[in-house]
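With one protein chain held back, the other chains of the complex are shown just where they sit.
Letters A, B and C mark the chains in the order given here, with residues in each chain numbered from 1 onward.
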Amino acid sequence: MSSNAKERMLKRAAADIAPGMTVNLGIGLPTEVLQHVEPGLPVCLHSENGIAGVGPVLSPDKADRNLIDAGGAYVSAIPGTAFFDSAVSFAIVRSGRLDLSLLGAFEVAANGDLANWKIPGKFSPGMGGAIELAQKARRVGVIMMHTDRRGNPKILDRCTLPLTARGHVNRIYTDMAVFDITADGLQLREIALGTDLTELRAATGAPFHVPDQDLPRF
Amino acid sequence: MSSNAKERMLKRAAADIAPGMTVNLGIGLPTEVLQHVEPGLPVCLHSENGIAGVGPVLSPDKADRNLIDAGGAYVSAIPGTAFFDSAVSFAIVRSGRLDLSLLGAFEVAANGDLANWKIPGKFSPGMGGAIELAQKARRVGVIMMHTDRRGNPKILDRCTLPLTARGHVNRIYTDMAVFDITADGLQLREIALGTDLTELRAATGAPFHVPDQDLPRF
Amino acid sequence: MTLPDKRGTIEEAISAIGDGASVMLGGFGVPGTPFCLIRELVRQGPRNLTVIKNDANEAGMGVDWLLENGQVARLITSHIGLNPTAIRMMNEGVIEVEFVPQGILAERIRTAGAGMMGFVTDIGLGTPIEEGKPRIAMDGRTGLLETALRADFALIHADRADAFGNLSFSASARNFNPLMAMAARKTIVEAERMVPLGALLPEHVHLSGTFIDTVVELTELPEVYGVIQR
Partner (left out) sequence: MTLPDKRGTIEEAISAIGDGASVMLGGFGVPGTPFCLIRELVRQGPRNLTVIKNDANEAGMGVDWLLENGQVARLITSHIGLNPTAIRMMNEGVIEVEFVPQGILAERIRTAGAGMMGFVTDIGLGTPIEEGKPRIAMDGRTGLLETALRADFALIHADRADAFGNLSFSASARNFNPLMAMAARKTIVEAERMVPLGALLPEHVHLSGTFIDTVVELTELPEVYGVIQR
């Protein structure tokens, strides 16, 4: 995948962050979405280690040793930032105050199941806050490369790995396409520039609906 | 009862407040115990509306409109006072951080049962924080007149009124005596000046053990 | 990045409250009671309300205005001893009153605000408080299952607020306010003082604006907020 396609995926996900939202950006690709959010947009970034109103990342020489985000990056406060304990932080999550949670994934299924915390026998560092973030945000978006390093699909009919949350993903952003997960199954919404449907079908491990009208490109 | 006997009862209860304790003084007689606590004693007074380190009561002209205790009295802060919300306040109570809770009572039974919040058909304003204060303090003391206005005993074999807490009272202070509630039943510990055992037995609705040695007077 | 602005008018904020709504009211006695929001609720007059508040205030203030105006069907509270109107209306069956031990009331509200369904406690075991609550066995002990207490609206009184809804409370006026702000579908705050974003230090914010929907600035502070002369 070209870095260009990745940038367009990040930019596309950023476009769904609307004014007024409270948003949690997961570790990895979701965090990178931030670079594509319009600077003046009124939005509150939440970090599960106890921050609402996360500000820009700072270089180590300017960092406050006591102010990191959940991914360990040294971040800053902005006017209106608030700090709180971990119970309050997850009260925000579980009570539905996150308008949007963007998460990475190992696998996403056509029914909205998400697997992103454990690969039995290979990778089991613990789930951190992923379970709550995936289950309780009002909208859950997954942002990931369309296929794994070996070219295998990560969008599947059913997840094969232990689940993070069952049926809570609303939208998937990849370097190839944007899908919505609907009562009717996987729905293709947009397709990346330079990707065609045949290619997309081959790289996707679940059937999906294609709209009759022209597909927007991103 | 002479006001003298009441003062001695209050003073006797105050003597059980030891250095280092966190104490909740219930509305009514328990609050009056405060006047008999040595001014310099290191002790933390808790008020269930969200104060640890309650300071002296203030006259209305010096009062802070936002600073009352659970009984509605305008109180003050002292060096080291902290304010918190009602959930934290009862976390202190339920997690056993109150070394002592002093409560008023309608009835106390020889088995430690307490009734102090409801007289069916006559008085049912709600229990406020009485249930938790009676059930969860490490030690629970009841302070009350020995008999009701008609002269009927308030210390009974079994409570007749709806219970506040079952079996949690440790000590009873009245204008006539001090009792401990033990596995063995009601145990007379001290007797008021000018009260004799015959009088005390007549005014008490439950049998009690009398020690062999001389009874301390208060 | 800038934080959303949630300032609104008291009329519009309260107009969302319709007949039959459940409404949490902050406050323990006078401190922290949102008298101006309650006064506007009386002016707009929705009826058949379920009111959730620690106490019923006293005659001639706060909850009493709603009671006297016939807007309350049900009251969930810990103590109403200072309000003879509430006692009378309860005894006459005009309003239904559910008494909840104060710390359990706080925790049921917080449980809703923390997005949980209920909790298990031994408070009230073996007393009339136990009635109607399922018993749960845990680790060889017995507890009672208490349910989360939610509401459609929470009316909150803060000392200071910024436009995003970050709040700080004064002294014992904190009490149920931050808990209720977390537990309602819509939370409306009246603030004695609006301050610019950033004027409340991030460490000094008592409740994050993420829980707040509308912030109303009080332009006057009626006498009811003052020290009661007894």
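Observations
We adopt the following convention: a residue touches a chain if its C-beta (ideal position, glycine included) is under 8 Å from a C-beta of that chain, and two chains touch if they have at least 3 such contacts.
In this text the structure is predicted, and so the values were computed from the model without any measurement.
Looking at the complete complex, one finds that the omitted chain is in touch with A, B, C.
Residue B:L45 is the one among B:A13, B:L29 or B:L45 that touches the chain not shown.
Contact with the undisplayed chain is limited, among A:G50, A:G80, A:G141 or A:G205, to A:G50.
Of A:M9, A:V43 or A:A165, it is A:A165 that touches the chain left out of the display. The hidden chain makes contact, of the residues A:T31, A:S101, A:Q135 or A:T174, with A:Q135.
The omitted chain makes contact with chain B at the following residues, 19-22, 37, 39-46, 52-56, 77-84, 87-88, 90-97, 136. Residues 47-51, 60, 63-70, 72, 74, 77, 83-87, 89-90, 93-94, 118, 124-132, 135-136, 162-166 are the ones on chain A that touch the missing chain.
Seen from chain C, the chain kept out of the figure touches residues 107, 111, 114-122, 136, 138-139, 141, 143, 145, 147, 168-171, 202-204, 206.
Everything below uses one rule, namely that only the chains that are shown with their structure count from here on.
In summary, no chain was found to touch both chain B and chain C.
Distance between Cα centroids is largest for the pairing of chain C with A. In terms of their C-alpha centroids, the spacing between chain B and chain C amounts to 29 Å.
Inter-chain spacing, taken between the CA centroids of chain A and chain C, is 35 Å.
Chain A and chain B, compared by their mean Cα positions, are separated by 56 Å.
Residue positions of chain B with contacts to 2 or more other chains are absent. In chain C, no residue reaches two or more other chains under the touch definition.
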